[in-house]
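Everything below concerns the one structure shown next.
With one protein chain removed, the remaining protein chains of the complex are shown where they sit.
Chain lettering (A and B) follows the sequence in which the chains are written, and residue indices restart at 1 in each chain.
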Amino acid sequence: MDEDKRITLDNLSVRYRGAEDAQLKNVSATASIGQIVGIIGNSHTGKSTLCRVLAGVIPNIISAEITGSCEVLGHSPVHEWPNFNSLTGVVLQNPAGQLSGLADTVADEMAFDLINQGISEDVINKRVANVAAQMGLTDQLVQTPESLSGGQMQRLAIATAIVTQPTILIMDDPTSEMDPLGRQQFFHWLANVQSTTVFIVSSEIDDLSEIADRIWVMDDGQLVEQGTPQAVFNYLDADRQIPKPTAYQLAAGMNWHLSNGALPVTPSELKEAYDGKN
Amino acid sequence: MKTESIHRTSMWKFKLSAATMTLIPAAVGINYVAKALAEGLKLPVWLGSLGTFLASMLAGPVAGAISGFINNVIYGLTLSPISTVYAITSIGIGIAVGILHAKGWFSSAKRVFVSAIIIAIVSAVISTPLNVIFWGGQTGIAWGDSLFAVMVANHAPVWLASFTDEFVLDILDKVCVAYLAFFIYRQLPQRMIRFFRDDK
């Protein structure tokens, strides 16, 4: 495959300045253009650090010692910032901290990235309306950002990341403050995103299994497993203490296997396994 | 690795980086809530320069001075107009804290006390002429002003009476704020201190 259609991490290690231990240790992984990569693992295992490297925040904004290489669709977030930055949309962990701190309304906040690019007002208004509709924030456009609930704030953070129509979307636990319905809507939306390469850190194993093309499993700064959701959850070491998808647990209990011998990880696979059994 | 020899060469080097740009409004906000907290508890001190102290300690005297200046201008244009003119005092405080911190005068509890006195003197020296011009020498705090009245009644020069009035209030306030800032700064995570220090 061409260099510009691949994501390649090769022996990537990161240590924050002044820190004793490395946050990432010899991480090697691959994915390809247009895929959704779900990054999972327990807390403090390096998921956020990985997001920061993929977004170029490390080492361009937060200084750190970095070895190995990281190539995303033919670009290096490490060496080609801010050029690379114009291709990405990033959602950080703390939604309130991502707001510009100088916007009167939700609409102004969404328009911020576009105003920075010098885009004309008509185009801005259209894109803001479009993104607000996608994130279910149309009714909140004239409110002040700080009047939003936690879940709405996260949807606003996502809206500000996608309003620039990025080719690479990096999201660090974007649903942590959403209610179940909001979360469901978000993953439904994400499943339908076109021509964007997505990296998403989440603990929503069920949702990730359904929508992700690849799963990367982090443990203690190392990438310990990667592959399709089905492959990863079927071969994941039980010692890792990472919960399995509900469908997998159910099928394991009932001993329902797919025709390839693996256990199902999504509801539709579960049905397939069930139908195969009967 | 050497850790505490940072500011020595670059204390006055100032670039409005993205880190400083978000630190300054945060410092002004901290000034505001600290003041509100002190008023709520009816403390005899203002605490309204805590954010300015922290900005100076984190990002140097210039960042502290800007925080102090903006603090009074915004406060003046939204709540209390006369406080705008005391922006000069806040600039002085920001610079004094920045220099003292860079020279290591915030490194131990004993040294902080000396710093607090120096900062109180700086603050009182700048504020006194303003108090005389705008309030005939008063500060607006009842017990400081009673002292002022007693001294003026006994034919002390207005300048001296006003300086005393301001200084007794300042010394109490700056000692409290300096120790608060010293204590809080020590609790800040290293990654934060490094981030605002901006040494890439």
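Rule of thumb we're sticking to: a residue touches a chain if its C-beta (ideal position, glycine included) is under 8 Å from a C-beta of that chain, and two chains touch if they have at least 3 such contacts.
Methods note: contacts and distances are computed from a predicted model.
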Not-shown chain resolves in UniProt (candidates "Extracellular solute-binding protein", "Membrane associated transport subunit", "protein-glutamate O-methyltransferase" or "NADH-quinone oxidoreductase subunit C") to "Membrane associated transport subunit"
Here the chain that is not shown touches A, B
The one residue from A:33, A:57, A:135 or A:198 touching the chain left out of view is A:57
Omitted-chain footprint on subunit A covers residues 55, 57, 61-62, 82, 85-86, 88, 90, 92, 94, 96-104, 111-113, 115-118, 121, 124, 144, 146, 160
On subunit B, the omitted chain is touched by residues 16, 18-19, 21-26, 28-30, 32-34, 36-38, 41-45, 47, 50, 54, 58, 66, 70, 73-82, 84, 134-136, 138, 140, 145, 148-149, 152-153, 155, 157-158, 176, 180, 183-184, 187-189, 192, 195-196
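Simple rule for what comes next: only the chains that are shown with their structure count from here on.
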Here the gap between subunit A and subunit B, centre to centre from mean Cα coordinates and rounded to Å, is 43
Touching subunit B in the complex, subunit A uses residues 16-19, 61-63, 101
The subunit B residues in contact with subunit A across the complex are 1, 3, 18, 22, 25, 190-191, 194-195, 199-200
